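Here the structure is laid out as C-alpha cells; the discussion comes afterwards.
Missing here: one protein chain of the complex. Every other protein chain is in place.
Chain nomenclature is as follows: A, B and C, assigned in order of appearance, with residue numbering initiated at 1 for each chain independently.
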Amino acid sequence: MTKLLEVNNLTMEFGGVVALKEVNLHVSAGEIAALIGPNGAGKTTVFNVVTGYYQPTKGDVLLNSKSVLGLKSNKIARLGLARTFQNIRLFGDMTALENVMTGSDSRNKVGLVGSIIGTSRSRQEESLSHSRAAELLNFMGISHRSGQLARNLPYGDQRRLEIARALALEPKVLLLDEPAAGFNPQEKVELGELIKKIRDAGFAVLLIEHDMSLVMKISDRVSVLDFGQKIAEGTPSEIQNNQKVIDAYLGVVDNAS
Amino acid sequence: MSSIKIAFSKFNLRDSFGAWWENATKKQRIAFRVLLIGFFYALPFLDNPILGTPETNFQSVLFYPLAVYVAMAVGLNIVVGKSGILDLGYVAFFAIGAYTHAILGTFYGVSLWFNIILGAAFAMIAGVILGLPALRLRGDYLAIITLGFGEIVRIVALNLEITGGAAGIAGIPAPPNIFNVTFDVLDPKPHYWLMLTFIMLVVWMYIRLGKRRPGRAWEAIREDEDVAEFMGVETTKYKLWAFILGGAIGGGAGAIYSSQVASILPDYFTLNVSILVLACVVFGGMGNIWGVVAGAILLEYLPEKLRFLSETRILFFGLLMVVMMNIRPDGLFPRKKREKVYDKVTGQEISR
Amino acid sequence: MLLEINDLKVSYGKIQAIKGISLNIKAGEIVTLVGANGAGKTTLLKTISGILKPAAGVIKFDGKDIQGIAPHNRVLEGLCQAPEGRGIFPGMTVLENLEMGKYARKDWKSELSEDIERIYTLFPRLKERQSQAGGTLSGGEQQMLSIGRALMSRPRLLLLDEPSMGLAPMFIQQIFKIIREIQSQGVSILLVEQNAAQALSCANRAYILETGNIVKEGAGKDLLNDDAIKKAYLGTGA
Partner (left out) sequence: MDFSILWTEFFGLTLDGIVVGAIYALVSLGYTLVYGVLRLINFAHSEIFMIGTFTSLGLSIVFGFTGLEEPLGIVLFLLVFLVMALASGIVSGMSAVLLEFVAYRRLRRRGASRLSSLISAIGASFFLVEFYRLTTESKDWDFPRMLSKDPIFSISSAYFTLDKIIILLGAFGLMFGLDRIINKTRLGRGIRAVSQDEKTAILMGVNVDRVISFTFLVGGVLAGFASTFYMLFYESTKFNVGFLLGISAFTAAVLGGIGNIRGALVGSFVLGLIQQYSSVVLGYNWRDVVTFVILVFVLLFKPTGLFGEALQRARV
C-alpha cells in the first residue's frame, strides 16, 4: 500500500517543553488510521504540525513522498490534507452550502477581474462548485440543511458539515479531530458508518478520537501517543491488549496501594 | 439604557423592506431599481425646503461630502466590512488619486478620464507595496500601520515640490464636455452625476464579487482566518485583493474629487477623513453594501441639514462609534444573515 | 457535608457537557472523579470554581449556596483550584507564584513567610527554585508549584484538575504521596484524574463519569477492579 502521509521523527518543542518526541506515523491509501492517547499526549499538536500551523523542531512530514515542511497551511491543504477541528470551527454566518464551497476555493482558478466580468470560465467554475457542494452535503446526509446558516445547525450536523467542508478540498488524507465528541452512542454508531463510507469513497482517514469503542470498531490501524511519544501501534485488538497502553490510560498502580 | 437598546433592536428597516423585496415580482424589482436610480440622478433638481440644505448649496453638498463619502465608504467596506481588515489610512488612497489628477491634469494636460484609471492604478500599486508586507500582521498592528501610511502620504504631499507643499495645487482642470454637459467648478451637477455613475459601477462590481469566489473567501477570512487558511484559501492573496480593490476605488474617487474642487491641499487628507469614512461603514453596517451607503448618506447629509451638527459632527461621530459598538456592534443595517434555498442537485440559489 | 452538588447541568452552547450530576464530599475526604476525556470532569471543576455558569442545579459549599458568589471571591470561602495545565504565571518567580495564592486576602502579607515555609516543607524542591521564573520549571515542578500555590490560600477544599497529566511516572507517584499528605493536614480534596489506578487507590470515595453522567459511585479501592472503569476508558471491547 502506498503511504500517502508520512511523519518521520517528528519532534516539537514549545519553549523547552517537549510536546512531541521523535514520532513516526503514516497513513496509507484506503485505510482509517487512528491516533489515540491520554489528554495532553500531543495528538492535536501532530495535526497542527502536519497542516503547517506549527514548524516542528525536528523531523519531516511527507505528503505523497514529498516534504511539505515550511509550506503555508493553504498550500498543504491544496496538496491534499484537509482537517476538522476539536471544537467546531465553521463560518457561522455563512450558509452550509457556502461553507462547503469555501473548501473548494482552491480548485478554482478564476481571478478578481474574471469574477467581476463573469467570464465563461468563472461561470463554469461557479456552477461546478455549487453542484459539488450540493453533492457533498447530500453525501453527508445534510442536504436539507444546505440553505441554513452554519451557526444555526444542530450540533451533530455542524460536525458533519465540517467534514463536508474538508472533503470539498478532495484531500488525499482527511484528518478528523475528535469527530464524535459530544455525540450520544447512537450518533457515534452513525458517525462510524459515515467515516467508513468516506474511506470507501477513496479518502484515507487519520482519526483522533477518545471514544474507544468507535476507534476499535472502525480503525484499520491504531497508534498510541503518551507524553508525546508513540508507545504502541497495531490493530485494534492488539492495542486493547497491550499492557503499555492500558498503563498509559489507567495509570500504573505503584506498591503504595 | 436597556429601553434604548430594545428600541434600537426592534428598528430594522432592512427586514421589512427585505420581506417586500423577497416577494416582489421581477417587474416590480426592475421598476424599483429604475425609480431609485432615477431619483438619485434627479436629486440636484430636487432642491426644496424638505430635502435641501438651508445654509449650504444643496447641489454642491450632493457632490461633497455626500457622493464622495458614499464612494469612499463603499470602497472601504470591501476592506473593513467584507474582509475584516481594519484600515485606518484609507485617506491615503483618496489622496493618491486626487494628486494623480492634480499633477497629471494640471501640469501635463492628461484628461480626467485617464486620470481616474491612473489614480486607481497608482492607489493599487501603493496598496500592493503596503499590503504585501503589512497584511501578514495581526489586526490591531495592521490598523496602526495603515494609520501611519495615511499620515506618511499626507506629510510627503506637504513636503514635496511637485505636490505644491502646504499650498497644494490649484487650477486643476475639469474634463472636456460630453453630450453638451459642461464640467465646471461652479456647477457641481455634472461631477455629481459622474461620481454617482462611478458609485453605481462600484456597487455593481461589489455585488457580483460578493456572490462569487472572492466574496465567499473574504467572508470566510473575516469569520476565521486560520480555518480559511486550513481550507486551502490563499488568505494573503484575498486580503491583498480586498485591500487594493478598496484602494483603487478610493483612488478613482479622489481623482474625480480633485477635478471638481479644482484645488487641493494636504490638509484635505487628514486622519479625520479616514475616521469619518470608517464611521460611515460602521454606522451603516459593516459588510452590508446598502447599509454602508445608507450610513454614509445619513452621516454626511445630517450635519449639512442640521446646521448645529456640522461644527460638532466629529464629536458626535466619535460618540456614535462608541455607542454603536456597545449597543449595535453590527451597525444600523447589519449585513444580511439570511437563510437561502438551494437546488438539491445544482446547488444554485433558488429565489423565492 | 462540605460540598454538595445537586442535579447540576452545564452546557457549552449547544453541547450539554454535564447532564445532571449529584455528588458530595465530606470534610476530610479525598473524593476522586475519574473518566475518559470529554466526560465532563474539567467542566465540573470549572463550574465549582465559578468560571462556568451552570444551566441548572445547586452547588452548596459548607451548607451555603455559592451560586451568587463571584468566582474570584470563592477563594475566600475556602475553595481553591490547581487548574488543568497548572496555570503557572510564567513571568513570575516561584516565590511570587506562591504569593499569588494568598492574593484573595487583603492582608496577604501577614503570616506570609509562615505559609511559604509550610509549602516549602511539603515541596522542598520549590525552595531550591524560589527565585526562578515559573515558566522555566519542569512539568513536575510546575505541578508542585500549582498545588502549593493553591494551598497558600489555606483552602478547606482543594480542587485538583489532572495533577498527573503529562508527568513522568516517578513524579506521578510523588504527587499522589503529597496529595495524601495534604489530606492528613485536614484539607479535603476533590481530585479529577485520568490516571484512574492512582486516583482510585488514593481516594476515599470515587465517582465514575461518562459523557456528562455519573455511571458508578463507590469506595475508591472497590472500583479499582470494576469493569465499569475499563469500559469507561477503553470501550466495550476490553
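The rule is short, and it goes like this: a residue touches a chain if its C-beta (ideal position, glycine included) is under 8 Å from a C-beta of that chain, and two chains touch if they have at least 3 such contacts.
Predicted, not measured: the structure shown is a model, and the values here were computed from it.
Student: Pick out which of B:Ile96, B:Val233 or B:Ile275 touches the chain that's been left out of the picture.
Tutor: Touches the omitted chain: B:Ile275.
Student: With respect to the chain omitted from the figure, which of C:Ile15, C:Val58, C:Met100 or C:Ala228 is a touching residue?
Tutor: From the options C:Ile15, C:Val58, C:Met100 or C:Ala228, the contact with the absent chain belongs to C:Met100.
Student: Consider the whole complex, including the chain that is not shown, and state which of B:Ser16, B:Asn57 or B:Asn159 touches that chain.
Tutor: B:Asn159
Student: Under the stated touch rule, tell me which residues of chain C contact the chain that is not displayed.
Tutor: Counting only chain C, the missing chain is touched by 49-51, 70-76, 80-81, 83, 87-92, 96, 99-101, 103-106, 108, 149, 153.
Student: Tell me where the left-out chain touches chain B, residue by residue.
Tutor: Residues of chain B in contact with the hidden chain: 80, 84, 86, 88, 133-134, 137-141, 143-145, 147-149, 151-152, 155-156, 158-159, 226, 271, 275, 278-279, 282, 311-312, 314-315, 317-322, 324-326, 329.
Note that only the chains that are shown with their structure count from here on.
Student: Chains shared as neighbours by chain B and chain C?
Tutor: Shared contacts of chain B and chain C: A.
Student: Suppose every chain is reduced to the average of its Cα atoms; which one is closest to the average of all protein Cα atoms?
Tutor: The most central chain, going by mean C-alpha position, is A.
Student: What is the chain whose Cα centroid lies farthest from the Cα centroid of chain C?
Tutor: Of all chains, B has its centre farthest from that of chain C.
Student: On a C-alpha centroid basis, what's the spacing between chain B and chain C, in Å?
Tutor: 55
Student: As a quick test, compute the distance in whole Å between the mean CA positions of chain A and chain C.
Tutor: Spacing between the chain centres: roughly 32 Å.
Student: Can you give the whole-Å distance between the Cα centres of chain A and chain B?
Tutor: 41
Student: Going by the touch rule set out above, which residues of chain A reach two or more other chains?
Tutor: none
Student: For chain A, which residues count as touching chain B in their complex?
Tutor: Against chain B, the touching part of chain A is residues 51, 53, 72-74, 77-78, 82-83, 85, 89-95, 97-98, 101-103, 105-106, 108, 110, 112, 115-116, 118, 122, 125-127, 129-135, 138, 143, 146-149, 152, 165-166, 168-169.
Student: In the complex, go through chain B and note every residue touching chain A.
Tutor: Listed in rising order, the residues are 205, 208-209, 212-214, 216-217, 219-220, 223-224, 226-235, 241, 245, 335, 337, 339-348.
Student: Can you check the complex and tell me which residues of chain C touch chain A?
Tutor: Where chain C meets chain A, its residues are 14-15, 17, 36-38, 85, 135-136, 139, 162, 164-166, 168-169, 172-173, 176-177, 193-199, 201-202, 211, 221, 224, 229-230, 233-238.
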